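Dropping a structure here in structure tokens format, bear with me for questions.
Removed from the display is one protein chain of the complex; every other protein chain stays in position.
Chain nomenclature is as follows: A, B and C, assigned in order of appearance, with residue numbering initiated at 1 for each chain independently.
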Amino acid sequence: MTAPFDRLYGLEVLDHGAEVVRAQVAVRDEVKQPAGLVHGGVFAAMAESMATLGARRPGTTAKGLSSQTSFLRPILDGTIHATARRRHSGRTTSVWEVEITDDDGRLCALVRVTVATS
Amino acid sequence: MTAPFDRLYGLEVLDHGAEVVRAQVAVRDEVKQPAGLVHGGVFAAMAESMATLGARRPGTTAKGLSSQTSFLRPILDGTIHATARRRHSGRTTSVWEVEITDDDGRLCALVRVTVATS
Amino acid sequence: MTAPFDRLYGLEVLDHGAEVVRAQVAVRDEVKQPAGLVHGGVFAAMAESMATLGARRPGTTAKGLSSQTSFLRPILDGTIHATARRRHSGRTTSVWEVEITDDDGRLCALVRVTVATS
Partner (left out) sequence: MTAPFDRLYGLEVLDHGAEVVRAQVAVRDEVKQPAGLVHGGVFAAMAESMATLGARRPGTTAKGLSSQTSFLRPILDGTIHATARRRHSGRTTSVWEVEITDDDGRLCALVRVTVATS
């Protein structure tokens, strides 16, 4: 179900439906940037994978059209927790908002992803 | 110079200065999403690494504040080519625009990254 | 309280605190674009005014750093309803998410605004 890139950085999908997808990534050195924080690309990758997973239907493919991440608070260790919620469904696109939190439940990043299905 | 996450997905920095950073990633299965395209998170990761590399000064750290990616054309194989250009320098932030192209020079993604230095 | 530009397009602030700001604009011809829909710039303007209003403290000024709008469903008449919620407070910035709905309560636009206070 997860993609090669998702396996590379360690995405674990906990739960997924058409409206909500939950997933996590265990923090380890190889997801970090030089200052020792989780690399922002990991948040963007998680959000896109989760949104396209939620948007996909049998017989369709889904791909990201755009992605906007605001980095609010660094994550240094523990687990990256993410919840994606569908906010809009159009004919060929859907819009998802993804919240990234740390082990203490603090909001660390917000990502909005627009997905095209075809 | 590159970070653990950059080594994981294969970032190669070709050239970097205070105004322009050039880098590439060789496409292989492990940077792909389920439909066989390069995963959008790879573009976001490249852009953030390149912008923070360009923004960093001796004795400072740089981290992403926000990142906005528009996916324009999928990349399926070959090499992902990226050029980051500084568009603005504030007192504590800089804004970078990153163009991602394929082996035929076609524009595949645009990323705008805002970086904080401290 | 509202600014000259807010008076020009007709912002009415209904309620504002440090965490939530509610406002509306009555739809009339002069807030429309050529196809007869409310102009997207109106949503962006409302969101920025509401976020800076919520972020401002006595003796400080607040201004927008970035703004990202997703247009989900056009509004043609009635009233534009908007609710801004603070999602993050940093030392000098705050991040707000603004939901725009129509008279039937349907989500029409999502705006994320980052505000600097000084």
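The criterion applied here is as follows: a contact is a pair of C-beta atoms (placed from the backbone, for glycine too) under 8 Å apart; a residue touches a chain by one contact, two chains touch by 3 or more.
Quick caveat: nothing in here was measured; it's all calculated off a predicted structure.
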Note that chain A touches the chain not displayed via residues 65-66, 68, 114
Residues of chain B in contact with the chain not shown = 68, 70, 72-73, 87-88, 90, 95, 97, 107, 110, 112, 114
Where does chain C touch the missing chain, residue by residue?
-> 2-9, 29-35, 37, 39-42, 44-46, 48-49, 52, 61-71, 74
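Following the convention adopted for this analysis, only the chains that are shown with their structure count from here on.
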How many angstrom lie between the CA centroids of chain A and chain B, rounded to a whole number?
-> 18
Cα centre of chain B to Cα centre of chain C, whole Å, reads 31
Note: chain B residues in touch with at least two other chains are 65-66, 68
